[in-house]
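I have placed the structure first, in the form of structure tokens, so that the comments after it can refer back to it.
Just one protein chain is left out here, and the rest sit where they should.
Going in written order, the chains are labelled A, B, C and D, and every chain counts its residues from 1.
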Amino acid sequence: MNPRTLLWLVPCLIVWAVLPFVVPRNIADLLVFTGIYTVAGLGIGLLLGHCGIVNLAQATFYGLGAYASAYCTVMMGLPSIVGFLAGAAISMALAYVIGRPILRLTGYFLALGTLALSAIASALFFEWDWLTGGTLGIGGIPKLDLFGFLLDRPSRYYFFVWIVAFACMAVAHNLIDSRTGLMLRAMRDSSTAAAALSIDLQALRTKVFVVCALFGSLAGSLFAHHASFVSTQSFTVDRSISFLLIPVIGGATSIPGIVVGALFVTFLPELLSKLGDIHQILFGLALVAVVVLMPEGLVGAFAKLRTRFARKGGSHG
Amino acid sequence: MTSLSAGYGALTVLRDVSLKVGDGEAVALVGANGAGKTTLVRTVCGLLRARGGRIVKNGSDITATPAHDLAQHGLAVVLENRRLFGELSVRENLILAETVGRKARGADMRFSWDEVTALFPVVKERMASPVELLSGGQQQMVAIARALLLQPDLLIMDEPSTGLAPKVVKDILLVIKALRERGMGLLLIEQNVGIASEITDRAYVMSVGSIVHEIGPGEWQSFLTDERLVRAYLG
Amino acid sequence: MTLSLVLQALFAGVTNGIVYALVGMGLSAIFKGSRVINAMQGEFAVIGAMTTVLLLTKAGWPYAAAIAGGAIAGALVGAFIEVAFVRFMAKKNASEDSFLLLTIGLALSLSASILYFVGRDGHLLPPLGGEGVLIVMDAVIQFHALWLIAIGIGATLALRAFYHRTTIGLSMMAASIDADGAATTGINVARMRTFTFVLGGLLGALGGILVTPLIAVDYQLGLNLTLKGFAAAVLGGLTNPLGAAVGGITLGLVESLAIIGISSSYKDVVAFSVLIVIMILMPQGILGRAGRRGG
Amino acid sequence: MAEPLLALREVGHSFGGLSVLRSVTFDVPEGGIIGLIGPNGSGKTTLFNIVTGYIRPLAGTITYRGAPLVRETIQQRGLQGLVRTFQTPQVFEQMTVLENVMVGCTKLTRTTMLQDLLRTPAARGQMREIRARAEAACERFGLTALRELPAASLTAGQRRILEIARAVIGEPRLLLLDEPSSGLNVQEIDGLREWIVRLNEEGITILLVSHDMGLMTVARTVHTLYFGEIIASGDMAAIQRDPRVREVYLGV
Partner (left out) sequence: QTSGEAIKIGAIVSVTGAGAGLGVPERNGLLLAEKDINAKGGIKGRPIKIIVEDDASNPDTALSKANDLIFGQKVQALLGPSLTASTVAVGGVTHANKIPQIAFTGIGPAVERDRKCVAHVLPPQRLNATALLEYAKSIKATKIGVLHDAGYGNVVMAELKPLADKYGVKLVAVEKFEIGATDTTTQAAKVKAAQPEAVFIIATSATPFRNVKQIQITQPVIAAIGSSSYEYVNAMGPAADNIVIPEFVVGEDPLPHQKAFVELYKQAYNSTPKNYEAAAWDAAHIIAAALNKAGADATGEKLCEAMKAPYAGVLANYDFSADDMTGIPITSFVFSKLVGGKYTRTPFRVAQ
């Protein structure tokens, strides 16, 4: 690692490490949610930014993860890790089975396909209340216990969530930077030409969809152990839509963009709600402002600003 | 057009380009790949904003005129890659142009519907099919027909021979000659100097964003035979 | 399962289908003319209906005038959105995703505004053709629903004619297919896009006004309509208003037949599964057309 | 005579009543350069689409390396060494030129998704190899200066070259070039001809569609399609003398 990277990485790490101890508990709580949303958003970002696929089904996998954790721990009394694994396994299996046929669609047809998937899942979450607790949900999910260290408050859970988030970011980064990533972007830009170069579009899309589902499910399990409570309201189509906002706001092709997007959707409503009942109007307008002023996402806008500065600096020096 | 410059983003492609097409004159613009020919066309027809210089047509300044108004000034263009409306039928593509042409010229149409469609029999046969289903060459013909129906007195063509069979190229050359006799001016961007020399009187040679050589009337032959010049400018 | 129950389900299916179709048609009109998926199409319906309700009840306008007012409100909002946002973004070559985000943001703030300024009450409009109903073998359909079906079919045909028979309709399509090509063919691309949004707003508002005698409008109706309209439009092929109509009615029928055929608990599950199957079998949509494959 | 690399027998196709190809039969011998000419809309691109698997022919058989091609997907055909370029160049616009070329040789290496996700040494090694190969190809086709540019900003001619570079790096056995010369100037076409000859010498069989008669002279045999039928075959000189070809295609 070169010294320049260290120069900004070390302060960042320090800020990250002390943050939960200096902010009030409710902010720490939001930071935990940011981490959870980052994990879920990463999957959508991979699909959107690198495959050009609009995935409106992330709430489904998020829900599967959450319910798996809730059911395993509360109803069956199993250790939490089983919930994580079961959620991941079920989500990935479902993504594979459903993904094979659905991912033959392209563009908006695929978007509608995933939307339909989300609607089906959300109806089933309502319907199978023996499993999900229906509208009333499942409460009393235990906090995570890491080798005797109970992650029972946001400032502790924060570290766990963000370490998972960083791991997911690293994995996503690896993927983008790999041979697979190359093929993904080729497929996004021209599927006709990608096919001619022997890229198996269908298989590739399915694989990424499965990775996206894995992230969704992980986020869901993390959420379940944080909120201690899960119910159908958290896994509706609306939630799928709000997950989609994360990469779009931040910039779908960039990994830091996902974090920025997650920060945006967790903190902005909180800040705006201080302004009274108009906060939802303002949130909508904030979205509008972001796209109108920065169509390439917050991170894209930032990068542009930096190059502009760099050029200005260059012409002076 | 005088000392025109243009570019994309941070990149300036055209630097101080000046050229002139007389009334009813046919002028070619040749140059190597990436010389900036297409950029020039896009700037002249208003798709790209000029960063400097002026474009004047028949005495009126059209530098800042938006692209869609240029038909009123008698300017039509066949863009690189054709830029047709793929999902619309051939007829619909042409009708759109004809309507605009009619508005520009009123009853005094230079090229009637029948005349233009007669030029390209294949096009006539496929009137009802969506343009995107046509073969590359067929589409090129539709693009030319569409430009003609705009009733231009100056036609700009960016590599019109791309993808056309030799016979069709010859047919088109004949058509263009016929059009010229009716007083239409032509600015032809062409890689194939052979074709260019056949129907134009003069030519400009472009290289890395500037005009580096002018081929005057009657100088085509000497240019083409001068291996050194050709290599220098086009190689 | 009695015959009259099936008939009732068919009536309900077609009526709902026409509602979805009206929203879907607006969506597909906007997509056709601007390549923007308008996530606030349902909001146009709410705006149109709410304006009509307010003009009728608060301002005391006659019904016909209030309807016109509602429709104009939809068209104006459409125009405003194009001029204020879309045009600006198009200049910056914004991506498809960002247009989607734009309309989602607008949808959220519009629905929140209606909650804040108008309130959360549901409102109804008087039905066209009176409160009467038609009874066929014990199955009931309101006169208004019959009107709605007739108008829906009329609108579909009119829209089709508009796109393929009028120069302005053709120009609107051309501008969205290839902006550069259109500009050099003498088409004012930005203006066509404005027209497109006006048309989309108008269709949306009219759809909203037409359904309000059947469905009470409130601030949350928009998203619901948008989702169903989106399904209708995509199912039909997205760029084809006629397709949206077919898609909408298919969706409506599948939903109501799922209720009587299977179980109302699994209505959404069945309806959306059928939707997925239809799309897999017809990946271009019911009335969509495959483009040229390969080179 | 040795078995041909690709053999077309009675291949026919039509689009909803419009008959585009009618019992087209010809061979592409291993190591040869075969040309295909014909008026616009005569079915050349459609034939390419059929051979590379974008379209299933309605009639006839295609044999490649002795085995019939029927259900093989586009990808599988590519892996067997059938590589094509497109009449309208299809570049990956948002990727850089180098990345475009890199995509061309992804098929020569294998990594699993898991290796990629975890960035195992194997995955890294392969990425390095792909990059090295792509850089060499850029060098060879004169794209080195453009390497870091997004492909969207290339001119028509540059795209053409990029497409060829991307196809060649995938080690094709049979390279199908659909009008590679359009958009290039005389000099560049000369360069292209040299490449074609050189690639052929390296063992790549070439099927070439072009309207440029100058370029076509590299082909040992040229078939002329007219309304989906082969009306003349032979070397270029013979074709140019053929009266029907002169009438319907060359127009002299």
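The rule is simple: a contact is a pair of C-beta atoms (placed from the backbone, for glycine too) under 8 Å apart; a residue touches a chain by one contact, two chains touch by 3 or more.
Computed from a predicted structure; not experimentally measured.
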| item | value |
| --- | --- |
| Chain not shown, its touching partners among those shown | A, C |
| Residue of A:P24, A:G77 or A:G148 in touch with the missing chain, whole complex considered | A:P24 |
| Sole residue of A:I44, A:A57 or A:I138 that reaches the chain not shown, by the stated touch rule | A:I138 |
| Residue of C:L54, C:L115 or C:I280 in touch with the missing chain, whole complex considered | C:L115 |
| Interface residues of subunit C (partner: the chain not displayed) | 2, 4-5, 8-9, 11-13, 15-16, 19, 112, 115, 119-124, 131, 133, 139-140, 142, 211, 214-216, 218, 220-221, 224-225, 255-256, 259-260, 264-265, 267-268 |
| Touching residues on subunit A - with respect to the absent chain | 24-26, 29-30, 33, 123, 126-127, 129, 133-140, 152, 154, 223, 227-229, 231-234, 269-270, 273, 277, 279-280 |
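Everything that follows uses one rule, which is that only the chains that are shown with their structure count from here on.
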| item | value |
| --- | --- |
| Subunit C-subunit D separation of Cα centroids, rounded to whole Å | 45 |
| Centre-of-Cα separation between subunit D and subunit A, whole angstrom | 41 |
| Junction residues of subunit D - those touching two or more other chains | 45, 52, 54, 84, 86-88, 90 |
| Interface hub residues of subunit A, defined as touching at least two other chains | 192 |
| Footprint of subunit B on subunit C - complex, ascending | 164, 167, 170-171, 173-174, 177-178, 180-189, 239, 289, 291-292 |
| Interfacial residue positions of subunit A with respect to subunit D in the complex | 171, 174-175, 177-183, 185-186, 188-190, 192-201, 207, 211 |
| Interface residues, subunit D side, partner subunit B - complex | 15, 37-42, 44-45, 87-88, 153, 155-158, 179, 182-188, 211, 213, 248-252 |
